[in-house]
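Removed from the display is one protein chain of the complex; every other protein chain stays in position.
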Amino acid sequence: MITIIRFETDYQEGAHPEILARLSLTNYEQTSGYGVDVHTEHAKELIRGVLSRPSAEVFFMVGGTQTNATLIKYFLSPCEGVISVSSGHINVHESGAVEATGHKVLTLPGHDGLIDPDELREYMRAFYSDPTYDHMVQPGMVYVSYSSELGTLYSRSQLADIKAVCDEYNLRLFIDGARLGAGLVSDASDMTITDIAGLCDAFYIGGTKNGALFGEAVVFPQPEKFNLKTFRTLIKQQGGLLAKGRLLGLQFEVLFEDGLYFENARHANIQAMKIRAAFQEKNIPFLIESFTNQQFPILTNEQHKKLSQKFSYETWQPLEDGKIAVRFCTSWATTDENINQLIQEIKNL
Amino acid sequence: MITIIRFETDYQEGAHPEILARLSLTNYEQTSGYGVDVHTEHAKELIRGVLSRPSAEVFFMVGGTQTNATLIKYFLSPCEGVISVSSGHINVHESGAVEATGHKVLTLPGHDGLIDPDELREYMRAFYSDPTYDHMVQPGMVYVSYSSELGTLYSRSQLADIKAVCDEYNLRLFIDGARLGAGLVSDASDMTITDIAGLCDAFYIGGTKNGALFGEAVVFPQPEKFNLKTFRTLIKQQGGLLAKGRLLGLQFEVLFEDGLYFENARHANIQAMKIRAAFQEKNIPFLIESFTNQQFPILTNEQHKKLSQKFSYETWQPLEDGKIAVRFCTSWATTDENINQLIQEIKNL
Amino acid sequence: MITIIRFETDYQEGAHPEILARLSLTNYEQTSGYGVDVHTEHAKELIRGVLSRPSAEVFFMVGGTQTNATLIKYFLSPCEGVISVSSGHINVHESGAVEATGHKVLTLPGHDGLIDPDELREYMRAFYSDPTYDHMVQPGMVYVSYSSELGTLYSRSQLADIKAVCDEYNLRLFIDGARLGAGLVSDASDMTITDIAGLCDAFYIGGTKNGALFGEAVVFPQPEKFNLKTFRTLIKQQGGLLAKGRLLGLQFEVLFEDGLYFENARHANIQAMKIRAAFQEKNIPFLIESFTNQQFPILTNEQHKKLSQKFSYETWQPLEDGKIAVRFCTSWATTDENINQLIQEIKNL
Partner (left out) sequence: MITIIRFETDYQEGAHPEILARLSLTNYEQTSGYGVDVHTEHAKELIRGVLSRPSAEVFFMVGGTQTNATLIKYFLSPCEGVISVSSGHINVHESGAVEATGHKVLTLPGHDGLIDPDELREYMRAFYSDPTYDHMVQPGMVYVSYSSELGTLYSRSQLADIKAVCDEYNLRLFIDGARLGAGLVSDASDMTITDIAGLCDAFYIGGTKNGALFGEAVVFPQPEKFNLKTFRTLIKQQGGLLAKGRLLGLQFEVLFEDGLYFENARHANIQAMKIRAAFQEKNIPFLIESFTNQQFPILTNEQHKKLSQKFSYETWQPLEDGKIAVRFCTSWATTDENINQLIQEIKNL
């Protein structure tokens, strides 16, 4: 039997071994529950330090869907909705979690998974020039992903432009950072994590897809702009407050003590670039240009049949000419050996 | 500096070391996400085996509050509410998670944390004899905890009686098993886990408070009675579907391979009984008779002041005579050494 | 066949004839929809005039349940709940409309249908002294009814006391005025409508139960304290924005042009006092002392049997001694003839 080598997702292994080691090391410490413990406090300090924002507020949650739903519920009043590209995770793959909190997702067409700032501005202008707008869901915030669901990246000026529209129309701006690491360390990125913090009202630093067992760190760079007194209560209401909260704290301690968070992401991207190069060498086209850990080559049926005998990856989208766009995903855990086997097979296509 | 020995909760340490060992052992296995993996499948099989119910459906979720809210949302139609004792966890300490799904918690007075079956029957009779009942929230299910928030236990005949009322009035019955282990292995229990499965529509086997890092196993003993096709989608919507779902699977594998789940609970109860005996010996009364891992002695202010210098525990309820009811909680991790120090201090009160 | 004379409710007839006349008179006027019309504007002006509050904001809605749910949804943030006596309309007879907006009703025991200000203060004190309060629904507002569901009335000092607690704990105060008229014109009342406006954040002036076909006027006496820009959108979302909004406007025009609103209520109370006197004369006791248009005599079975042959009224509550508390309700439409027939029968009991 051949063992299939998996490139489906970036969460198919456990966690970086340093995290497991820390779990063992701290196992018998006694701490209070629900995120009131020294590890959580320390992890918050580390993140504030990385951001050079000593007053930033940080909260830890278990997973991305609950994080998005909680933030959006927090930021919106009852008649407001959240703007997203139609391919946004909240609009497609979260089972209606946003609507379950009572809010509409207002969609803009995506450009390789990204919002066009000018289209956003025009959308807002048109909205308020419609005389019936007070019978409509009011745009209250913008949701973007960095890197996006398609592995693409906003430039700093694009994001600044989006922020300017948000400021003009009183929209809060929230960045889904499930794959923040892969975005920031990409060669195609012109932003740092402090830029991110300076250009939004909240974002999260995704752990699940970057070497943690699970966990996302929500950051409010300017907490003085919001009333966060009951945010923990909201996390609890939304089912996101972990009893053994220190598990989240200690994972982010490990990730941010010595830069492991960025190292993990760098490793994932390097492996992805190797895959990319191999497909390019064979003149196999891509659905999208991505310089992060997700690669979307377009395969013929024959190529797909051949590759899928040894490797698993996601079938992304059937195309009109009978070809198929697929996704290869790398992570902190992707080994050179597996990459080399894949490259060899690509050569043989 | 004195290190405070903590008896606050049963989730103040990490996890049973065998769980950590398994995490390390399986760390580099590649699996699909979201609970579609061999560990999850195996854990389900083990649980079905323990229940002698090969057709039972099992789902794994991260925490208790999200489990309760998801189950209640699943079981109720829009005009229905859930009956609970007023001290029920869903009515007090879940930040309105049930109401956030659109449903009312209908409260009955508790008797040491338990519903009286006769009061439930009378409540239902009175409800349907009120001519305005169709302007009211309809009772659609009953929520009970085993063991209860006060450490107490339904007898088998009490639970059967509650189930009979449920059957008569078309109420679904759901058992919160956050502390199921401590309940079942208690000397005061006359039920087994198969009894539990036979007397409800769903229950959950709590892992967080019994040696897992986190995790609860939801069981539908008779899945043919319900449409569970979209239950996973609902878990996702409620933010409870873990990306690395295998983490839940492998923890419950460890807990149910060789009876560790019950061993952990037995250890917790044995340690609790020692505490209980020590207070009894000093003629210190209890708020409630509990034979599980939560003990509620009533302390004078002086006693409280003395004990709290070395130990932490929860202050439960100020009493009218100036005394104070407190809670000591034990777990799989409570050491003999810590117990002995506590007993020594109790003797010296 | 005997025609039963009905004293069940105050909404069992159509509307005051002047309202019907105005409907006919204005029938062919063409106006914009959704409350943007001259009648609505005029009605708002009239109400502002009665209140001597030229800057008050007024909105018109169709019915009480939707008004309560909309106001409560408006005033609360996601983790907040509304405090009410357990007999409050929102807690009993609105089919869970408040919970359907995601919020919990937090109950205090009623004293003849009223909140005791001291108990409210103690409730708030206890809430914030509970160390686990951030796992609980936070009290965000207080809901009271004037007159109450039991026909009783807060004194001005009681209401001021409640307002003081609200101010201390940042609770918004909302007065359900479904029967505001009957309350204000009662001999037992020491308040005017301007007092009401001065002691709350919002209240509504009930039309349905006081001579309108339907309709409630929501008043924000100090709109500058709130962001009401999207309140109309919220009314629309909650299904309360009437297409032919002018119907609401013109009814309140009629009711407030020459004091008809208060006349209607006065008539109802006078008729109720006659019923009250008749029962008193027969030494028939009351469940509650009410000086408004709801009367709650306690009948023996025999008396009930006799009276119910000619009259209908609500059976309110079976009592322990086999007697039964019932409710007689009067309105703007209750005729002297019907009252006299009832009094005659009471005499013959």
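Should a chain be cited, it is by its letter among A, B and C, assigned in written order, with residues numbered from 1 in that chain.
We adopt the following convention: contacts are C-beta pairs under 8 Å (C-beta built on N, C-alpha and C of every residue); 3 or more make two chains touch, one makes a residue touch a chain.
All values derive from a computational prediction rather than experimental measurement.
Colleague: Can you work out which residue in A:Gly63, A:Gly88 or A:Gly102 touches the chain that's missing from view?
Modeller: Touching the chain that is not displayed is residue A:Gly102.
Colleague: Tell me which residue among C:Ser87, C:Thr233 or C:Ser290 touches the hidden chain in the full complex.
Modeller: Checking each option in C:Ser87, C:Thr233 or C:Ser290, the one touching the absent chain turns out to be C:Thr233.
Colleague: For the chain not shown, which residue from C:Arg125, C:Lys225, C:Lys244 or C:Lys347 touches it across the whole complex?
Modeller: C:Lys244
Colleague: Among C:Glu13, C:Asp130 or C:Glu289, which residue is in contact with the omitted chain in the full complex?
Modeller: C:Glu13
Colleague: On subunit B, what residues meet the omitted chain?
Modeller: Contacting residues on subunit B, toward the hidden partner: 34, 73-74, 77-80, 101-102, 134-136, 138, 230, 232-234, 236-237.
Colleague: To test your reading of the contact rule: which positions on subunit A touch the chain that is missing from view?
Modeller: Residue positions of subunit A that touch the missing chain: 78-79, 81, 92-96, 99-100, 102-105, 131-132, 134-137, 315.
Colleague: In the complete complex, the non-displayed chain touches which residues of subunit C?
Modeller: 5-6, 8-9, 11-15, 17, 20, 23-24, 26-33, 62-66, 69-70, 94-97, 100-101, 208-209, 213-214, 233-234, 236-244, 247, 333
FYI, only the chains that are shown with their structure count from here on.
Colleague: Which chain has its C-alpha centre farthest away from the C-alpha centre of subunit C?
Modeller: A
Colleague: Averaging over Cα atoms per chain, report the distance between subunit A and subunit C in Å.
Modeller: 50
Colleague: Report the inter-chain centroid distance for subunit A and subunit B in whole angstrom, where each centroid is the mean of the CA atoms.
Modeller: Here subunit A and subunit B have centroids separated by 33 Å.
Colleague: Measure off the straight-line distance from the CA centroid of subunit B to the CA centroid of subunit C, and report it in whole Å.
Modeller: One centre to the other, that is 42 Å.
Colleague: Which positions in subunit A are in touch with at least two other chains?
Modeller: Where subunit A meets two or more other chains at a single residue, that happens at 101, 233-234, 236-237.
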